[in-house]
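With one protein chain removed, the remaining protein chains of the complex are shown where they sit.
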Amino acid sequence: MIITLKKGAPEHEINKLIHQFETQGLQVNMITGQNFNVFGLVGDTAKLDEKRIQANEWVENVQRIAAPYKLSNRMFHPEDTVVDVNGIQVGGENPIVIIGGPCSVEGESMMVEVAEKVKEAGGCMMRGGAYKPRTSPYAFQGMGEEGLICMDKARAKTGLPIVSELMSADKIDEFVKYVDIIQIGARNMQNFDLLKAVGKLDKPILLKRGLANTIEEWIMSAEYIMAGGNKNVILCERGIRTFEKYTRNTLDLSVVPIIKQKTHLPIIIDPSHATGDWKLIESMSLAAIAAGADGLIIEVHQNPECAWSDGQQSLKPEKFKQVVEKCKKVAEAIGRSVYEG
Amino acid sequence: MIITLKKGAPEHEINKLIHQFETQGLQVNMITGQNFNVFGLVGDTAKLDEKRIQANEWVENVQRIAAPYKLSNRMFHPEDTVVDVNGIQVGGENPIVIIGGPCSVEGESMMVEVAEKVKEAGGCMMRGGAYKPRTSPYAFQGMGEEGLICMDKARAKTGLPIVSELMSADKIDEFVKYVDIIQIGARNMQNFDLLKAVGKLDKPILLKRGLANTIEEWIMSAEYIMAGGNKNVILCERGIRTFEKYTRNTLDLSVVPIIKQKTHLPIIIDPSHATGDWKLIESMSLAAIAAGADGLIIEVHQNPECAWSDGQQSLKPEKFKQVVEKCKKVAEAIGRSVYEG
Amino acid sequence: MIITLKKGAPEHEINKLIHQFETQGLQVNMITGQNFNVFGLVGDTAKLDEKRIQANEWVENVQRIAAPYKLSNRMFHPEDTVVDVNGIQVGGENPIVIIGGPCSVEGESMMVEVAEKVKEAGGCMMRGGAYKPRTSPYAFQGMGEEGLICMDKARAKTGLPIVSELMSADKIDEFVKYVDIIQIGARNMQNFDLLKAVGKLDKPILLKRGLANTIEEWIMSAEYIMAGGNKNVILCERGIRTFEKYTRNTLDLSVVPIIKQKTHLPIIIDPSHATGDWKLIESMSLAAIAAGADGLIIEVHQNPECAWSDGQQSLKPEKFKQVVEKCKKVAEAIGRSVYEG
Partner (left out) sequence: MIITLKKGAPEHEINKLIHQFETQGLQVNMITGQNFNVFGLVGDTAKLDEKRIQANEWVENVQRIAAPYKLSNRMFHPEDTVVDVNGIQVGGENPIVIIGGPCSVEGESMMVEVAEKVKEAGGCMMRGGAYKPRTSPYAFQGMGEEGLICMDKARAKTGLPIVSELMSADKIDEFVKYVDIIQIGARNMQNFDLLKAVGKLDKPILLKRGLANTIEEWIMSAEYIMAGGNKNVILCERGIRTFEKYTRNTLDLSVVPIIKQKTHLPIIIDPSHATGDWKLIESMSLAAIAAGADGLIIEVHQNPECAWSDGQQSLKPEKFKQVVEKCKKVAEAIGRSVYEG
């Protein structure tokens, strides 16, 4: 950690600071500049609080050099983490997984049908929302546990593992019972109590990036889950909020190489929420695969115009099938493959 | 609601849509343009889902005309809401409230001391965090219930009502017992299960704006609480995330007149989190009051350099007192006053 | 155009507005809603100024339905524009062009050498900056005309056409003389006098997206050039400014399908400025091609550590060659090819 002191800091203030750091077991190196003095701290600085140091009126600036995350940090764990989802391996050199399904579960027969079509098209897992985060209290809030049961039936028919979003820790038992990957949604990426709760499980967790969270904050949320003991974290980029309003969000594909460089966790892309427009999904899916993503999660609905939510960003099954076919070609072009059941 | 159809939409598709809207009790008016056709829907469109309509391949665009919120909408409730906090009236023509206190509660004597200094300086309520949302799992997470008990003691000594952040619905009983205003933090602004939970109480709720949420989304979150039956909502702006990195966030003071125009709810400003820098707090506090805010919530700490969190954005009690004095003058200049105990 | 009037607008105000629109040759359709009245205007609304209409105190909202651009609008010009650059066709079904070269021209032998290496690696045009937009007045500002002459020499040796940035209209003659594609940089995307100046030429123009400009504003800047008579516009995405600071900018690849849908112009991607980090360029180049881009413009330097600018985002020639090879495979996977000299 590098601490810049204002020129003119009184000697006793400097000594107080040095003493404070040394009693925490850190070694302090000082550089005297023309307009500033600089401390370089050597040792385990992860426990230091930058903001507390910055509160000192003589401190101009504090900069962390080592990343604040450890368990997720590739520097300390060079091998790729591979997450096992009912026998499907996600991450590392494994085939790319394509997950499909509706925004909201709308009933058993609907869910069974869409799962069958997803499987037929080449998807290897299904998604579906039973509890829905909706901006309006007047909008459909999801079928709840009944929705999870519908997905369970669809899994029985197709064998596809289930991804579904958990919004509240008091529903964890239901999710452990029915779901194969528990999704933490973008709006809950910094719901730290929820992160701690899923950190105690060993179920795979799909951690979506918050709509205005930095890559570092996102990794820190993964770190919360891992610090609780659950190492099965899959990261998912779903677009960030920017000034551009043509798309629902701005898909940040540069996170794919960055996450692979900074962490050892698998990363998948959600082009549906990122763009909010089914016409853009094919193009962004192919781009995600070319960029090196370990998977895709795509909204698929038999009849998007009648979907209970997110119709405008859902693919029809035939279109989804075309996308999967094209993904296979791009995967091959970069020396990978798409998972086939 | 205005729906734009692509030119060339087949007549049966148009008729299907008209039929669909009419069976929902809406009146459909159609305008034929050069390159588009437009439907104007008259009736209660709040229950319509724009995205579902947009999923229709012939639909170019959907625009809501009426705001999607009702209970919080000034159009349907022209008088200002005034929230009673242990006898202190917040909002409307009432005096401006200034809330002070530490980021984190650090113990009983500390909390009692800071509450006394806040009161002495002219603050009328105290803030303090018992459960802390921290980006890092390795950072101090708050004293928990013990922290609430410390605040309770400080209230007994000073009479100042308590504002504290609730992060998880399973702690509601503690908060109902000890706290006078329950704060929903920026990271939980769209934690809809938490909003529903506090909607069932009648305690005042301080709803902070999410760091990347639009004004409309923020009002919709207030609507969640009000739809549950709790009308005692106070909104709080605490800065939004932008590209600028000199400040922690960008304080958006234009929300003050906008919130007053769109809703009937009180609005207060948090210059501490907005700027992240104690040197900017005085200036932003005065600006907030001049803009018409109903209150301020400011971090105050006896010894910011030793604060367990957020030291760099905390005022020392003497500085806080100066800020309160200056606020009184600006309040007077715009024909208002600051609440005095 | 759809204009929403507040409920309670007096009849004479409504009639005044209707009259105002009718005298401009527009047909006015009115829909009476519960809380609002709505006018639908039919006719050529491109010349109307939304903001002027919005200035009327009875107007709640104004929404344009038809896009404000015409010459660049695919609706009125369904065939792809193909731009001829010294015999190389850019856009439409033509092979993808890969442009390489240094941020700044640093001398004749350097430029000749890098052009030769770009060509050898599979690039079909060279880039190089002679006039450099630098944030600091103390930074190297480019070699000026001498830089253009160095590029001219490099073209004589290799045959590669030249792309270079024009910052000021008073240098247009130099650029017409030496350069094959005139680049308008991100910071000048809304330098309207410069756009008008290059609109009078028939040279191809590479129009970079401004760092905080919407897609619509970008297309409107292309419209400025085309309205002046120059139809040879190539659009170039180079990343937008967001809250994320790990990358220099956030590359918005969704513009590729959007630009192709809204306009008929070619679109290329600049992964170097978008990411600011050479380690991310390969991944983003492959993604851009998979997304459907018509070309790439990549910074290449023999010795990035000694580059006079932008070293950290430049590829070494060997790495550039690898990227081109991989691009060819991805291009093939989506049914396209990379231009080969």
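When the chains are written out, they are named A, B and C in that same order, and each has its own residue count from 1.
Everything below uses one rule, namely that contacts are C-beta pairs under 8 Å (C-beta built on N, C-alpha and C of every residue); 3 or more make two chains touch, one makes a residue touch a chain.
Being a predicted model, the structure only gives us computed values, none of them experimental.
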Candidates C:83, C:160, C:307 or C:338 - the one touching the absent chain: C:307
From C:111, C:211 or C:255, residue that would touch the chain that is not displayed: C:211
Selected from B:44, B:93, B:146 or B:244 as touching the chain missing from the view: B:244
Absent-chain contact - pick from C:8, C:133 or C:341: C:133
Subunit B residues that touch the omitted chain in the full complex: 212, 214-216, 240, 242-247, 250-254, 256-258, 261, 274-275, 279-280, 282-284, 286-292, 326, 329-330, 332-334
Touch list for subunit C against the chain that is not drawn: 46-47, 49, 51-52, 54-57, 68, 133-141, 167-170, 187-188, 190-194, 196, 211-212, 217, 220, 223-224, 227-228, 241, 278, 304-314
Subunit A residues touching the omitted chain (full complex): 2, 4, 29, 31-36, 38, 40, 42-44, 60-61, 63, 65-66, 75, 212, 241-243, 245
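Methods note: only the chains that are shown with their structure count from here on.
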Interface residue identity across copies subunit A, subunit C - same or different by half: same
Rotation in the CA alignment of subunit B with subunit C, degrees, nearest 5: 180
Multi-chain contact sites of subunit C, meaning residues that touch two or more partners: 212, 242-243, 245
